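Omission of a single protein chain aside, the complex is shown with its protein chains in their original locations.
Entry: chain A
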């Protein structure tokens, strides 16, 4: 455990204030850019009045644009590192005393780190994590590599309870070296990642950090950084070199929410780069069954706590209290099949839906969203497509790495408010589009009407077969499923 200094247990408010102002002076030299409060964004600058003087059309357009922005996901079924090994590096240096994030950078970092760990294990149930802190020019181990979120969260909470204060300068090199050590033993089939929260604008290193970066590249460790103050040259170099030239993993937080978003973006398993797929392995895993015998508690093999219900290792019959874990007796990986299922949506992602063009909306086309039965807006009530800017670069950064198959052009914001699944041909509203792609990962049309989908598939094949003979064969044979240009 980190030998935290107890110096500041009862630190009074004004002492903090002094430290904060000190560090602000230190920082002033490096921070030459605009201050955050100088860049003002007026939301009313973006609104254009319609012909009739009302802004409702523009508002609807903007809302859709915002929603759709988050949506254009990379749906390439590329291999993602489902089994991850990540080192979370927290900045515990004096720069974290700053109060530009409420309540302070330090406290916000700790609470976000706890949320991150929870979400990380939600998304990656069979992954491992360890936490390191940077302070006083040293790297300190906060929690060991393990797959149990509770351990990490309680270690971080303890940090706070023990009254650990941000102190000294951070050392990137020491932290990276320690992270490298943590990841040394990790098996080759998993990813090796380091995620750094970096509040300071300098690093205080004992040696040449470029040597360490080289070693990181050699070990195939990907480093991603969330900056809090400003971009730092050595950080961008570090990210660039360890991510094969991509800077996507380096973000500087603009406000509290952005900080959280940047951190949470790292809970999605990263696509495996060709260079990193050094080995795929067949893992032996145990699927334990649950036992419960109320009234007769037994001691669990992992913590020696009395438990009345838990799981039994299928190989050695040892009883454990929580999953996933590795059996304390025979070191078999114990997991629930639901844990594996949680990752399947990364492996079989839902294809993006395409917007329905204005000229495809006909009299006979569906008037209701297939899944929620919300009526579609009438075409006349929609803003003309010109007011809604079609911005291709709104797509997430990941798309730049891999092209999105199944979608020919990057879909722009629909001007019809209708989105079509290419598999089943059903139409959906924008809210369902987002909901299905971000939370359910199912297409309601494909699931609710599998026969319609099969039928459409057959029609498609038939159409392709005699495509040359009859070009304009539009089949509206099936009630509400409409043919769209796929």
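Please note the rule applied: a contact is a pair of C-beta atoms (placed from the backbone, for glycine too) under 8 Å apart; a residue touches a chain by one contact, two chains touch by 3 or more; residues count from 1.
Everything that follows uses one rule, which is that contacts and distances are computed from a predicted model.
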Per UniProt, the name of the complex member that is left out, chosen from "General transcription and DNA repair factor IIH subunit TFB4", "small monomeric GTPase", "E2 NEDD8-conjugating enzyme" or "Geranylgeranyl transferase type-2 subunit alpha": "General transcription and DNA repair factor IIH subunit TFB4"
Option from A:99, A:202, A:260 or A:374 whose C-beta touches the chain left out: A:374
Contacts of chain A with the absent chain, listed as residue ranges: 60, 63-64, 67, 75-79, 82-83, 187-190, 277-290, 292, 314-315, 331-332, 336-338, 340-345, 347-351, 367-368, 371-378, 405-406, 417, 422-423, 429-432, 435-436, 439-444, 446-453, 455, 457
